[in-house]
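With one protein chain removed, the remaining protein chains of the complex are shown where they sit.
For clarity, chains are labelled A, B and C in written order, and residue numbers in each chain start from 1.
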Amino acid sequence: MSASAHAPKAAPELIEEVVAGNRILFQQNIVDAFGHLSVRHDQDPSKYIMARHLAPGLVTAEDLVTFDLDSNPVGDTSQRYYSERFIHGEIYKARPEVVAVVHCHAPELIPFGVTKAPLRPVYHMSGFLGAGVARFEIRDTGGMTDMLVRTPALGHALAQSLGDKPMVLMRGHGATMVGATIKQVVYRAIYAARNAGLQMEALRLGDVTYLESEEAAKAAATNDKAMERAWGLWESEAMGTR
Amino acid sequence: MSASAHAPKAAPELIEEVVAGNRILFQQNIVDAFGHLSVRHDQDPSKYIMARHLAPGLVTAEDLVTFDLDSNPVGDTSQRYYSERFIHGEIYKARPEVVAVVHCHAPELIPFGVTKAPLRPVYHMSGFLGAGVARFEIRDTGGMTDMLVRTPALGHALAQSLGDKPMVLMRGHGATMVGATIKQVVYRAIYAARNAGLQMEALRLGDVTYLESEEAAKAAATNDKAMERAWGLWESEAMGTR
Amino acid sequence: MSASAHAPKAAPELIEEVVAGNRILFQQNIVDAFGHLSVRHDQDPSKYIMARHLAPGLVTAEDLVTFDLDSNPVGDTSQRYYSERFIHGEIYKARPEVVAVVHCHAPELIPFGVTKAPLRPVYHMSGFLGAGVARFEIRDTGGMTDMLVRTPALGHALAQSLGDKPMVLMRGHGATMVGATIKQVVYRAIYAARNAGLQMEALRLGDVTYLESEEAAKAAATNDKAMERAWGLWESEAMGTR
Partner (left out) sequence: MSASAHAPKAAPELIEEVVAGNRILFQQNIVDAFGHLSVRHDQDPSKYIMARHLAPGLVTAEDLVTFDLDSNPVGDTSQRYYSERFIHGEIYKARPEVVAVVHCHAPELIPFGVTKAPLRPVYHMSGFLGAGVARFEIRDTGGMTDMLVRTPALGHALAQSLGDKPMVLMRGHGATMVGATIKQVVYRAIYAARNAGLQMEALRLGDVTYLESEEAAKAAATNDKAMERAWGLWESEAMGTR
């Protein structure tokens, strides 16, 4: 990539939303020092924006970098970047309608990734899970790895596993969610984790009645219209303005 | 509803209590960005007061709206309202003695709503559960829905399911509690959730001795006289005055 | 009791310790709005000191009241007192060596109180549990009650159940611990609850190796000499001086 390449300038509100999203994911215990949030560039769909190699809870606007879909940084290449940025680039390639991606190790999701228990919607807040949750076994493509999606090939394999689903569980690693907006993907990450926690508790009590797929789809559509209410609260908590 | 309709003016202490109740429910993890608290109007029993479409943790006196029992806003109708306000209006219609209603998705309650495990009082703090916990299956009335009680008919069906009980578990959704005062309903929401968490743990250890109904009824009567002590603490925590 | 009775004046450091103990129990999630801590009067072993009817997290020196061992307030009798103060008075009567008492509804302890699972020391921090944990069934004495130890007779029955043990689990209610100092009883309340939580988790994993009684006794003796270290931390957290 030429050092003279220039990244197009994203809308200030988008930048603000990426920063807030990073902070929210940390404040809501979806990411710890690890994990990342990206958004497709609003001026150029063949680019995406994500922080440099930094804990999400510490990200500011100055830490954001533009990448092409091969996950090369555009312009300044002097910093360290997330080694797993290929998760993002390869999903944006495979899923043109996806605008935002979260990769995380949310504690409630790990147990579902390392067992055969299917993650299913126990309540309306996580209706989007009704569309199905994909699984990614890195051994199938990578054999014995350090578990990280650190190459375009592994990113491509992950995107293939994800298919047309909203989310993929990564065995022994974490999960990746996609959305049509930053707000949607953050919402999905938070409520996927909450659903996982609730489902584990419910399974302890006996047979669980999950949402039917029609209920789940309708609930998901409704939630998409109510997300602003949650975002407002989360942002105020994460940015310390409440 | 006529735009010239005017809502009667509620006592300032009542307004203050609704605001504090919203904040307490959030601070005690009974509601997150979703859920609501209402109170029957102190000047007109055919009205109730509840926040506009807003996360309970952010509610101030300015956000409170008066509704008639058909859940139409009285006076100003320019804002967005909770789509599930019919829960409140229809319960106030069906239960003249009810003065306050909480609807929530408290995490500890969800597992009991999606399984057949009965929620029963494990200790005196939740003695009110001894009067019985109703269940609401929205499919019975609504078929395949988005799970929300978004019509007068669904609100009516929920009120029918609630019957004369203090609380109803809503499958795949959450729970609704009623009370004779704001303090009582907030207390019930908090201790219903705590009881659920404790009951899940106790069931793990073996056969559980629950309160007998007479014990439960007596404990509930006692708690009603000790609520102020809890409210004082919760308010100081939620309003940041402690 | 004569209104002209005067309570002897306790040492300022004792008063300070009672206040700190109340705050610590709240900060460490052993008590919520309910529960209480008392200490035998340092000037008169036939008296004890405890807060008036108030959430422990809000207690200040001004809220402390002196009681005789029949649990009557000495001097000023104009306030509201804990209805369960007989727990304290009757234990001080039955156990002359006891200097401090905690009554609480710590969440981790409730499940052990309502099942037959024995609470046993899983690690050295809770070695004092090796001396045995008593159980109190209020039905044996009181029949169908509101579960509260609200009379001298019930207090006496509880003290009988406690016997010579450091702690008694109260079915459907909570637990009461005793100690030779405020620091010891606060330590016991905190680590009894922690042990209960750990034991529940351990039981899930298979057969548990508990401390042998000799190990437990030796560990308890050691802990008694290391409590200051914990108290210093807890106090700094609870009083906001850290």
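Please note the rule applied: a residue touches a chain if its C-beta (ideal position, glycine included) is under 8 Å from a C-beta of that chain, and two chains touch if they have at least 3 such contacts.
Source: prediction; values computed, not measured.
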Visible chains that the absent chain touches, using the contact criterion stated earlier: A, C
Residue of A:S46, A:T60 or A:T115 touching the missing chain in the full complex: A:T115
Missing-chain contacts mapped onto chain C: 121-125, 127, 194, 197-198, 201-202, 204-212, 214-215, 218-219, 221-222, 226, 229-230, 232-234, 236, 242
Contact footprint on chain A, counting only the chain that is left out: 32-34, 53-55, 57-58, 83, 105, 107-108, 110-117, 144-148, 171-174, 200, 203-204
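Rule of thumb we're sticking to: only the chains that are shown with their structure count from here on.
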Cα superposition of chain A on its sequence copy chain B - rotation in ° rounded to nearest 5: 90
Distance between chain centroids, defined by C-alpha means - chain A, chain B (Å): 33
Mean-CA-position distance for chain C and chain A (Å): 47
Contacts with two or more other chains, residues of chain B listed in rising order: 204
